[in-house]
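Here the complex is missing a single protein chain, while all its other protein chains stay put.
Labels run A, B and C following the written order; every chain starts at residue 1.
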Amino acid sequence: MAESYAREELLACTVARLIGDATQTAHVAVGAASPIPATAVELLRARQGGRPRLSLLHRRHGNPFSEGSRELFDLAGQGRIDVFFLGGAQIDGEANINLVEAEGRRFPGSFGSAFMYFAARRTILFREEHSARVLVPRVDFVSAPGWSPPGVWRRGGPQALLTGKALFAWQAERRRFRLESVHPGVTPEDLRANTGFDYDAPARVATTPEPTDAELALLRGPVAREIAPNYPAFAARLWRIAA
Amino acid sequence: MAESYAREELLACTVARLIGDATQTAHVAVGAASPIPATAVELLRARQGGRPRLSLLHRRHGNPFSEGSRELFDLAGQGRIDVFFLGGAQIDGEANINLVEAEGRRFPGSFGSAFMYFAARRTILFREEHSARVLVPRVDFVSAPGWSPPGVWRRGGPQALLTGKALFAWQAERRRFRLESVHPGVTPEDLRANTGFDYDAPARVATTPEPTDAELALLRGPVAREIAPNYPAFAARLWRIAA
Amino acid sequence: MLDQPLPSNQTERLADAEAIAARIPDGAFVALPPDYSLVAMEVVRALIRREAKDLRLLGVPVLGFCADLLIGAGCVREVETSAVSLGEAGLAPRFSAAVEQGRLRVVDATCPMVHSGLQAAEKGVPFMPLRGVIGSDLTRRRDDWKTLANPFEQNDALIVARAIQPDVALFHARWADSAGNVWIGRRRELATIAHAARACYVTFEALREGDMLEDELLAPGVLGAVYVSAVARAPRGAWPLGVIGEYGIDDAHILEYARRAKTAEGFARYLDEFVTRRAAQPA
Partner (left out) sequence: MLDQPLPSNQTERLADAEAIAARIPDGAFVALPPDYSLVAMEVVRALIRREAKDLRLLGVPVLGFCADLLIGAGCVREVETSAVSLGEAGLAPRFSAAVEQGRLRVVDATCPMVHSGLQAAEKGVPFMPLRGVIGSDLTRRRDDWKTLANPFEQNDALIVARAIQPDVALFHARWADSAGNVWIGRRRELATIAHAARACYVTFEALREGDMLEDELLAPGVLGAVYVSAVARAPRGAWPLGVIGEYGIDDAHILEYARRAKTAEGFARYLDEFVTRRAAQPA
């Protein structure tokens, strides 16, 4: 087993495995606030000589775009985004996401999800909170649907759902999640109790692999230095590194 | 009568009258090669404290656009172009223009005419050659139609047709040209013989007003200096001024 | 709607942000950039000082701090946007409260539909098609979005956004010049809203002599004067948001705002301290 690690490091390593190597993935776009997907991409880039390409939407300096806030969506429309990330105030068992409203509460809104979920080749659903409040049988509002009927154009859809407790793979043909692994310290029973939707699970549930020493060395060295300028609070908290 | 003047100066003064003053016209766009419409606009600008705005498509330095060659058409679509100019290998009595092919000869092509003729608020048709070869009963190919039936969106259309011999006004309700004036030295009979299409004419045909001394002074001073950098051959020939 | 042509402007130079706020009438449909773009915060504060009412805000494509401020101050009747958020500082508290209490109508959008609707107005066409979106509940609440058959393919439907024509495009720029041009750099959503809107008001950090369109290095980042109704100087006019190359976002201030604005009382004290009282100060 590796030395002690933070939960964020486990999640970043898991996201990196989902993205896959440079033969599978040329370009990853990361929107909104979460630094963990960006950390995962930087981990891959540190290993693979700067690949895949990472487009950070809200990068404050050296933003990769020169066509304004429209460019990400045009890129996705062209098919030039391989992997994108979405979360949700609610996520349901059919991979629908809700970013608008739930139980009388108003959330920020759908952002570009209703387009990106169709146009990016793969979407990784990511939400750290794993509770029956977030993972519901049916979302109150569909910001973006998890699947589309035949005849509706759709280039891509969900690849997986990663939370603070577990990793689920999406089964497109069954339109259901399948539990891939629980993170260290989580039991399958604990997971079932905290998940509002039904899902498939193997008889013996694997544990999410922990970060290796090599991964941790990269995360705490070159990756931390890349992440700090854009996510200063995160980098300071996790690695005690200044921007 | 004014001192002696060049035919180009007469035509520029006539175009300036067609454009009208700054209360009627905020923005004139001039495409392609002819320097005479640009000269007309610069004459108005010299008189009216820099108004109307002039967008010269092929201005080599200080081009007014920053969105590339698309911007003129977007501007016209928005309704921000008051006056535009079109010519034709053939022009017919219904104000249709042909920029593509005639009598086995191939011409450059329609450019943006099939859009600009609809979207600019007014179009001045301008062709120096006045002959039955150019001014035909019916164009061989309609690059852009002179009028549109009800139910087809059309913001603007032809205002007038100016040639090296005469000025015609467009009568939208009759879909015919009406002879406004012949240029000095041209007789109504000469004109009829050299025009392939039929048109209305008053019993007594006016003569196109000659440039005034004030107009000539402006043309040969500030206007020449503005025109020379973008149309060096024209300015050198007409006013012996270098760019 | 789109048959009413847009004007070609001769840009006016106004005295200050207050003068621009005076040009934006109650009830106007105002397009605003996101917090990471160039927000005319000093005009937003001036709108609150002049007690603007019934504004409709369009987020291009999302809204943040400036919208939360206007909503909290009671200036806004409706927002049309893909999101309202303070980013890393969390939910927009006055927006959430106003919606949850039924005091604000939200026309929920998704980012590329906003861009497409504005691009339609930019081109003078009545609509523009987009992929995706079908199956989202967003479509149920939008009668300005329709599905349309692809005329080039059997059994292929797309969604179309009706052209969006704001009354006002409002933003801040790093520079304006003597010719009425403004420099927006790579924030091209600002050009799109200026092209689409009936009027465009811009505050700027500093004036440059001459005509930036004559400078080939600056020209790519210029929005031409033909689109700009009026400009006014407002140094640090985007604060507490940023202007790249001049000053960054004041993250500590936004966090402080997020904390205070959690309650109506805290928000009122914030307004008093940072918006209302500044009116009495010399510019």
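Quick notes on this one:
Keep this in mind: a residue touches a chain if its C-beta (ideal position, glycine included) is under 8 Å from a C-beta of that chain, and two chains touch if they have at least 3 such contacts.
All values reported here derive from a predicted model rather than from experimental measurement.
For the chain that does not appear, the touching partners among the shown chains are A, B, C.
Residue-wise, the contact with the chain that is not shown comes from A:Arg51, picked out of A:Arg7, A:Arg51 or A:Arg225. Screening C:Leu218, C:Ala234 or C:Ile254 against the full complex identifies C:Leu218 as the residue touching the chain left out.
Residue B:Val142 is the one among B:Leu18, B:Ile81, B:Val142 or B:Leu162 that touches the chain missing from this view. The chain that is not drawn here is touched, among residues B:Tyr5, B:Phe84, B:Tyr117 or B:Tyr199, by B:Tyr117.
In the full complex, the hidden chain is touched by subunit C at residues 112, 116, 119, 123-131, 144, 146, 148, 150-153, 156, 158, 160, 162, 184-186, 188, 216-221, 244-245.
Within the complete assembly, residues 32-33, 58, 60-61, 63, 65-70, 73, 77, 99-100, 104-119, 141-145, 148-149, 151-154, 233 of subunit B touch the chain that is not shown.
Subunit A residues in contact with the hidden partner, per the touch definition given at the top, are 26-27, 51-53, 55, 61-67, 73-82, 119, 121, 153, 155.
The definition used in the following text is that only the chains that are shown with their structure count from here on.
At the far end from subunit A, in terms of centres built from Cα atoms, lies B. Separation between the centroids of subunit A and subunit C, computed from CA atoms only, is 30 Å.
Centre-to-centre, using mean CA coordinates, subunit A is 60 Å away from subunit B.
For this pair, subunit B with subunit C, the centres built from the Cα atoms lie 40 Å apart. Residue positions of subunit A touching 2 or more other chains: none. In subunit C, 191 are the positions where the chain touches two or more neighbouring chains simultaneously.
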